[in-house]
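A protein chain is absent from this complex, but the other protein chains hold their places.
Letters A, B and C mark the chains as written, and numbering starts fresh at 1 in each.
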Amino acid sequence: MSIAASSALSRKDFVSDQDVRWCPGCGDYAILAQVQKVMAELGIARENAVFVSGIGCSSRFPYYMNTYGFHSIHGRAPALASGIKVARPELSVWIITGDGDALSIGGNHFVHILRRNLDVNILLFNNEIYGLTKGQYSPTSKRGHKTKTSPMGSLDSPFSPAALALGAGATFIARTVDVETQHLQSMLHRAAAHKGTSFVEILQNCVVFNDGAFADVSDRGTKAERQLLLEQGKPMLFGRDSEWGIRLRADATPEVVAVKDVKPSEIAVHDETNPFMAHLMSHMEGSQFPVPMGVLRAVEGEGYPVYEEGVHRQIHEARESKGPGDFDALYRSGDTWQVE
Amino acid sequence: MSIAASSALSRKDFVSDQDVRWCPGCGDYAILAQVQKVMAELGIARENAVFVSGIGCSSRFPYYMNTYGFHSIHGRAPALASGIKVARPELSVWIITGDGDALSIGGNHFVHILRRNLDVNILLFNNEIYGLTKGQYSPTSKRGHKTKTSPMGSLDSPFSPAALALGAGATFIARTVDVETQHLQSMLHRAAAHKGTSFVEILQNCVVFNDGAFADVSDRGTKAERQLLLEQGKPMLFGRDSEWGIRLRADATPEVVAVKDVKPSEIAVHDETNPFMAHLMSHMEGSQFPVPMGVLRAVEGEGYPVYEEGVHRQIHEARESKGPGDFDALYRSGDTWQVE
Amino acid sequence: MGEAFPLASNKPVEVLEKVVIRFAGDSGDGMQLTGTQFSNESALAGNDIATLPDYPAEIRAPAGTLAGVSGFQLNFSSTSLLTPGERPDVLVVMNPAALKVNLPHLREGGTLIMDADAFTKGNLRKAGYAQHPSESGELDGYTVFDLAMTKMTARALADMDLPKKSVVRCKNFFALGLCSWMFSRPTEQTLAWIASKFAKSPQLVEANTRVFKAGWNYGETTDAFANCYTVEKAKIEPGLYSSITGNKALAWGLATGAAKAGRQLFLGSYPITPATEILQDLAAMKEFGVITVQAEDEIAGVGSALGASFAGAIGVTTSSGPGVALKAETIGLAVMVELPLVVVNVQRGGPSTGLPTKTEQADLLQALYGRNGESPVAIIAPRTPADCFDAAIEAVRVATKYMTPVILLSDGYLANGAQPWKLPKFSELPDIEAKPWKQQVAFQPYLRDEDTLARPWVSPGTPNLTHRVGGIEKDYNSGDISYDPLNHERMVHVRASKIEGISADFAPCEIEGLQSAEVLVVGWGSTYGAISEAVRALNSQGYSFAHVHPRWLNPLPRDLGEILRRFDKVIVPEMNMGQLVRVVRDQYLVDAIPLTKIQGQPFGVSELCDRLRGIVEENK
Partner (left out) sequence: MGEAFPLASNKPVEVLEKVVIRFAGDSGDGMQLTGTQFSNESALAGNDIATLPDYPAEIRAPAGTLAGVSGFQLNFSSTSLLTPGERPDVLVVMNPAALKVNLPHLREGGTLIMDADAFTKGNLRKAGYAQHPSESGELDGYTVFDLAMTKMTARALADMDLPKKSVVRCKNFFALGLCSWMFSRPTEQTLAWIASKFAKSPQLVEANTRVFKAGWNYGETTDAFANCYTVEKAKIEPGLYSSITGNKALAWGLATGAAKAGRQLFLGSYPITPATEILQDLAAMKEFGVITVQAEDEIAGVGSALGASFAGAIGVTTSSGPGVALKAETIGLAVMVELPLVVVNVQRGGPSTGLPTKTEQADLLQALYGRNGESPVAIIAPRTPADCFDAAIEAVRVATKYMTPVILLSDGYLANGAQPWKLPKFSELPDIEAKPWKQQVAFQPYLRDEDTLARPWVSPGTPNLTHRVGGIEKDYNSGDISYDPLNHERMVHVRASKIEGISADFAPCEIEGLQSAEVLVVGWGSTYGAISEAVRALNSQGYSFAHVHPRWLNPLPRDLGEILRRFDKVIVPEMNMGQLVRVVRDQYLVDAIPLTKIQGQPFGVSELCDRLRGIVEENK
């Protein structure tokens, strides 16, 4: 629904005049570059894009985008963004958030915006740590993670952001990683194209406080074994030579199988529109399974109404049936009497 | 972990001296009676039980229990209860909440307590409305529901409380209804027995602002067709003569089948420990499906640590390895110098 | 009966200056309806009126219990009126519980009308009466009419074949008819209203009409009543009037303000007593383009409102004390990003959950200081239910003109109380202007208007003016993030000056009462009516009082200090432990004396008179 810019745009058009202030080597740089690039490719006029964030290293993001931007307060970006989008549905609204910002203090707004299915895009930079406050465990930190506030290891069982989003009724869930430029770009394009709230979890390396948290999925040497690249309608294969696959047992639990040992039809086929597949993918955790990357879920259209469209449709319908609001008639709508 | 009372208790022992102040006919009365009864059956000494609530009609509950109680503020009962349980793991802690209290303002604390898996019990009185504030739609109200704040129908897509709980990592999820005395009792017993956070959604009739919201599942005439009573290890059958069943398609989506048309082995068998089954049950919605009632999910033990146990274990381990804390040694632990 | 109804009474008519009447019964007895319609009749009769409903805290307490009593009080007068009155002259009770709760308020010698049929053993027990009150002597000293209302209602409907329950439900119309007779109220409109209200059921129209007439005729024909009364027309500014509650006036004022600013009204809110009706009323105004979002909590409510303001709408959020506490951090953000935002606090009894259905003024200091850091906001407080309309428009105007959050402090008393409201003409209300960005100099998001110190309001969608706002301190010139020490000091000062500057728009303070009195009474918000009436009464008794009632609490009017110093003594009545009085003492170093009441109830006029007199005499 975004108004396209008249002339062709390039990445540079989306670079603001502010010095970027992340630590050297931070994964946020790569994400920034790809978002700027994709915005140009989408041809969204700068003035029609709004980037809204909370607080955190990641939440500095809007300052670096030459668009409208709102660096708000910790955890509340979805609330601010809801107001912007409902008031002005034609704007292209992007929420930039971190694992602490979105899932700790902001957890409630996060699940509610997904439930309401506003047509906005949420990019969650998941570095499994609180970066800006210098290294405390976050709601996505692994159990046992030793940080400044968990010297004997974190006791919290982490959220799977995708599972939480699914439980909240998300209509679009994707996962990608900061260093996979191409994949990241394609996820951003998919998110932008989706009608409804698009939730993209971006695994992001915090070099200072949680370096290498995603080393296995991003390192050249191991990633083929650790990433399960999801593609719509395609069998779930992974490994350097696609030698492994995912099979569903009779009770719908998944297992890893060697492709050579099974019939091709036994390999599960990814379907973004099947909620059970999304569930499977969002809960697939642990070292015995690869990490699903790509679009876990994407449903839109009938059955998945977009909140702000409903708001404006009701206004439209009210006007159709009652005529445009007449204040004088409103004032007179109660019992009145004339004093002479 | 609760200390049992020495002598046998009866329901009356758990009745406090306060006048009960719900509307005549409110479903809350039935729930209160069953909770009092089950507390007696569990043999928990009154002084070792704590009922904690937020704000709402349902949240008046603690006043009517002759135990310790805390009627806190809107949405925050899980936070208060966490402090109580972590400080005093031996207490039996019950959170009483409503659909607004738990899922609207309190959504964040709700998902986080489930994630951390404290050994407490959450009873959510779901009447799909804000009762105390006199009838606005809630996060569980159906789409299109006309209320005082949604005169043209609610635009929000409701949460499935069970699905949200599952997405948050809940280890125990059950559903029951105010009028089914026996079933309600057995769910309360199961919740009390579960090690970890037990989440019980109780469908509750608000006679004043949302009367009959669950009429189909609670009316004698229709309930056999509308309730799917889940039992561990049992096939999923429903209907007056168990003539209907649930079958899983190849892609793990469910369908309703006539028992006579299929082989018995085709009927899905309920398994509380299978997360995919819980997912199936928590997302099974719409008039074509019956409403699953009973324990949707129950997992405990290894892999599902209980938060407060970890807290006290770490304290224990720290004392084992460092000895009990010595304040004078602590004060001296930095660089020191002697002034003569 | 037939055609000729209504008749004028043939009994003698006594003229009264004003009457306070209270209808009370069980929640199911329709007392709010009865009271409202009687008020309408009185307004039509040309009286000045003021009303106060009094709902039970419980949604639906068991029938017949004290907790279930619902009341509605009306003051109608031939002179100008500002409060619903203190102690009723006439009390109408439909059951024993209503008597128990309300009798202590009936003035000595007052008139008591009771439904004799409702005083059954069971109902007496539920109300905690050991014996019938007429036997215990506690009704001595009142003029008592113990009427078999239920029976007479049933008799009027005898041939209609209605179920018993429906018959009983009509009995409030008997009371309404009787009282309409008793005070010579015009009845046509009521009959028309019955016809339209129950239009869907002709049977009910017929039944209620009959019972209403039966009540009227009972007064006229029986010997129980020797004469009837009337209250003559008050001198009221001519015009078309309607009775309006504070919450409704607020809702309409907000929508009107936004329309006058040429902006969309965006309300982000979460229900809470006693503010919920504003959300409900605005949710019903979709044809006006009003957007309401029932948010997941108060933080999301104010957050979405602020987002909407950024997007160019008039962002509004409504709540009560506990909810406003939750909004504090976001209001601080609004101070920093300097966007228009209206925060409505319909105050209730505190602290914490407190007395949710009662009134109080204890959130003024929260409004002034309830945020981290130096975060000044403008604060306005309406003084009457109808004034909520004007105050809401004024809040929108200041928020827009000065690019600032404005906190509007209403309270439970204003919210539910009703008052005649002279209907404005929309086209005659002044427009609200936000100065647009003029392209003469290079755009900077924090470049301030020289007069107002407001920054420009540029919304997404505007080409070439992309910019970023946020909660970190910003450079005075560029608006970029700045950690510079002196810049911070400059920004803190300029934000303060901007708010101070708002008072440049204020008219001089109006001083009521005696201009050269010894004692100045300073009030704010909903105590206006009680203070005004008290000062009027005291001055008529030979005392010497003046009254000033600032509408803006931040900034305070520029002439207030000078006014305060003109009087020997300054007394500040408030429904709290003394909050405005702290500000006055601090800012003007005047030894202002607090006069506090913190009972969840408004001041009564005579109570206030006594206490003002007391302070003056004590300090002599």
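Here is the rule we go by: a residue touches a chain if its C-beta (ideal position, glycine included) is under 8 Å from a C-beta of that chain, and two chains touch if they have at least 3 such contacts.
Keep in mind it's a predicted model, so treat the numbers as computed, not measured.
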| item | value |
| --- | --- |
| Touched by the hidden chain, restricted to displayed chains | A, B, C |
| Selected residue (touches chain absent from view) among B:His109, B:His183, B:His270 or B:Arg297 | B:His109 |
| Touch criterion as defined above, residue of C:Ala24, C:Ala234, C:Val335 or C:Cys388 at the omitted chain | C:Val335 |
| Among B:Phe70, B:Phe289 or B:Tyr304, the residue in touch with the chain that has been omitted | B:Phe70 |
| Contacts of chain B with the absent chain, listed as residue ranges | 3, 16, 18, 45-50, 52, 55, 62-63, 65-73, 76, 78-88, 90-91, 108-109, 112, 311, 314-315, 317-319, 321-325, 327-328, 330-332, 334-340 |
| Chain A residues touching the omitted chain (full complex) | 19, 21-24, 55, 57, 73-75, 104-105, 107, 130-134, 136-137, 139, 148-152, 156, 208 |
| Residues of chain C in contact with the chain not shown | 57, 320-322, 324-326, 328-329, 332-333, 335-336, 347, 349-358, 360, 362-363, 365-366, 368-375, 470-473, 483, 485-486, 488-489, 492-493, 496, 576-577, 582-583, 585-586, 589, 591, 597-601 |
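Going forward, only the chains that are shown with their structure count from here on.
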| item | value |
| --- | --- |
| Geometric centre distance via CA averages, chain C-chain A, whole Å | 45 |
| Centre-of-Cα separation between chain B and chain A, whole angstrom | 29 |
| For chain C, residues contacting two or more additional chains | 286, 296-297 |
| Junction residues of chain A - those touching two or more other chains | 108, 112, 311, 314, 317-318 |
